[in-house]
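As you look at this complex, bear in mind that one protein chain is not there, while each of the others sits in place.
Right after this comes chain A.
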Amino acid sequence: MAEEGAGGAGGEKVIHTYPLIRHSDMSEEMRIEAMELSVTACEKYSQNNELAARMVKESMDKKFGPAFHVVVGESYGFEITYECTTICYMYFGGNQAICIWKCS
(Lines give C-alpha, C1' and ligand atoms only; values in the text may rest on other atoms or scores of the structure.)
Protein backbone atom coordinates (compact mmCIF):
# COMPACT_ATOMS: atom_id res chain seq x y z
CA MET A 1 0.00 0.00 0.00
CA ALA A 2 1.04 3.54 -0.49
CA GLU A 3 3.52 4.73 2.02
CA GLU A 4 2.79 8.42 1.82
CA GLY A 5 0.63 9.36 4.68
CA ALA A 6 -2.71 11.00 4.28
CA GLY A 7 -2.97 14.76 4.42
CA GLY A 8 -4.61 16.40 7.38
CA ALA A 9 -6.59 14.10 9.54
CA GLY A 10 -9.32 16.64 9.94
CA GLY A 11 -12.47 14.60 10.26
CA GLU A 12 -14.81 14.69 7.26
CA LYS A 13 -13.11 17.00 4.81
CA VAL A 14 -9.99 15.10 4.05
CA ILE A 15 -8.61 15.32 0.55
CA HIS A 16 -6.42 12.39 -0.31
CA THR A 17 -3.86 12.88 -3.01
CA TYR A 18 -1.61 9.93 -2.53
CA PRO A 19 -1.51 7.20 -5.12
CA LEU A 20 -3.62 4.28 -4.10
CA ILE A 21 -3.48 0.91 -5.76
CA ARG A 22 -6.90 -0.47 -6.35
CA HIS A 23 -5.91 -3.65 -8.08
CA SER A 24 -2.56 -4.95 -9.19
CA ASP A 25 -0.85 -8.24 -9.80
CA MET A 26 2.46 -6.71 -10.81
CA SER A 27 5.66 -7.61 -9.07
CA GLU A 28 6.64 -5.32 -6.23
CA GLU A 29 9.37 -3.66 -8.26
CA MET A 30 7.23 -3.15 -11.32
CA ARG A 31 4.32 -1.87 -9.32
CA ILE A 32 6.41 0.74 -7.58
CA GLU A 33 7.85 1.78 -10.91
CA ALA A 34 4.43 2.07 -12.50
CA MET A 35 3.14 3.99 -9.54
CA GLU A 36 5.98 6.47 -9.58
CA LEU A 37 5.66 6.92 -13.30
CA SER A 38 1.96 7.58 -13.06
CA VAL A 39 2.49 10.10 -10.30
CA THR A 40 5.15 11.88 -12.31
CA ALA A 41 3.10 11.89 -15.48
CA CYS A 42 -0.10 13.03 -13.81
CA GLU A 43 1.70 15.82 -12.02
CA LYS A 44 3.48 16.91 -15.18
CA TYR A 45 0.41 16.88 -17.38
CA SER A 46 -2.19 17.66 -14.82
CA GLN A 47 -4.41 19.31 -17.44
CA ASN A 48 -3.95 16.77 -20.19
CA ASN A 49 -4.73 13.18 -19.45
CA GLU A 50 -3.84 12.10 -22.95
CA LEU A 51 -0.29 13.31 -22.67
CA ALA A 52 0.03 11.80 -19.23
CA ALA A 53 -1.16 8.44 -20.51
CA ARG A 54 1.22 8.66 -23.45
CA MET A 55 4.12 9.40 -21.18
CA VAL A 56 3.34 6.52 -18.89
CA LYS A 57 2.84 4.14 -21.78
CA GLU A 58 6.06 5.09 -23.51
CA SER A 59 8.10 4.85 -20.34
CA MET A 60 6.59 1.50 -19.45
CA ASP A 61 7.24 0.23 -22.96
CA LYS A 62 10.84 1.21 -22.63
CA LYS A 63 11.30 -0.39 -19.26
CA PHE A 64 9.23 -3.52 -19.47
CA GLY A 65 8.86 -4.19 -23.16
CA PRO A 66 6.27 -3.00 -25.62
CA ALA A 67 2.53 -3.20 -25.85
CA PHE A 68 1.52 -1.43 -22.69
CA HIS A 69 -1.79 0.30 -22.59
CA VAL A 70 -2.58 3.16 -20.30
CA VAL A 71 -5.84 4.82 -19.55
CA VAL A 72 -5.96 7.99 -17.51
CA GLY A 73 -9.24 9.53 -16.73
CA GLU A 74 -11.71 10.63 -14.15
CA SER A 75 -14.58 8.42 -14.98
CA TYR A 76 -14.68 5.55 -17.34
CA GLY A 77 -15.43 1.91 -17.41
CA PHE A 78 -13.33 -0.82 -18.87
CA GLU A 79 -13.21 -4.50 -19.44
CA ILE A 80 -9.79 -5.60 -20.60
CA THR A 81 -7.73 -8.68 -21.27
CA TYR A 82 -4.20 -8.43 -19.97
CA GLU A 83 -1.16 -10.60 -19.67
CA CYS A 84 -0.90 -11.85 -16.16
CA THR A 85 1.29 -9.91 -13.73
CA THR A 86 1.05 -6.74 -15.79
CA ILE A 87 -2.02 -4.97 -14.57
CA CYS A 88 -2.10 -2.01 -12.28
CA TYR A 89 -5.26 -0.13 -11.59
CA MET A 90 -4.77 2.77 -9.29
CA TYR A 91 -6.19 6.03 -8.15
CA PHE A 92 -4.26 9.21 -7.88
CA GLY A 93 -4.91 12.71 -6.75
CA GLY A 94 -8.24 11.81 -5.34
CA ASN A 95 -10.06 11.98 -8.65
CA GLN A 96 -8.04 10.24 -11.29
CA ALA A 97 -8.08 6.59 -12.14
CA ILE A 98 -5.12 5.16 -14.01
CA CYS A 99 -5.16 1.76 -15.54
CA ILE A 100 -1.97 0.28 -16.89
CA TRP A 101 -1.82 -3.12 -18.49
CA LYS A 102 0.08 -5.00 -21.09
CA CYS A 103 -1.34 -7.07 -23.87
CA SER A 104 0.32 -7.79 -27.19
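We take it that a residue touches a chain if its C-beta (ideal position, glycine included) is under 8 Å from a C-beta of that chain, and two chains touch if they have at least 3 such contacts; residues count from 1.
Assume contacts and distances are computed from a predicted model.
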{"item": "Name of the absent chain as recorded in UniProt (options \"Dynein intermediate chain 2, ciliary\", \"Protein-serine O-palmitoleoyltransferase porcupine\", \"N-acetyltransferase domain-containing protein\" or \"Multifunctional methyltransferase subunit TRM112-like protein\")", "value": "\"Dynein intermediate chain 2, ciliary\""}
{"item": "On chain A, residues whose C-beta touches the chain left out of the figure", "value": "1-2, 5-6, 9, 14, 16, 20, 22-23, 25, 73-84, 87, 89, 91, 94-97, 99, 101, 103"}
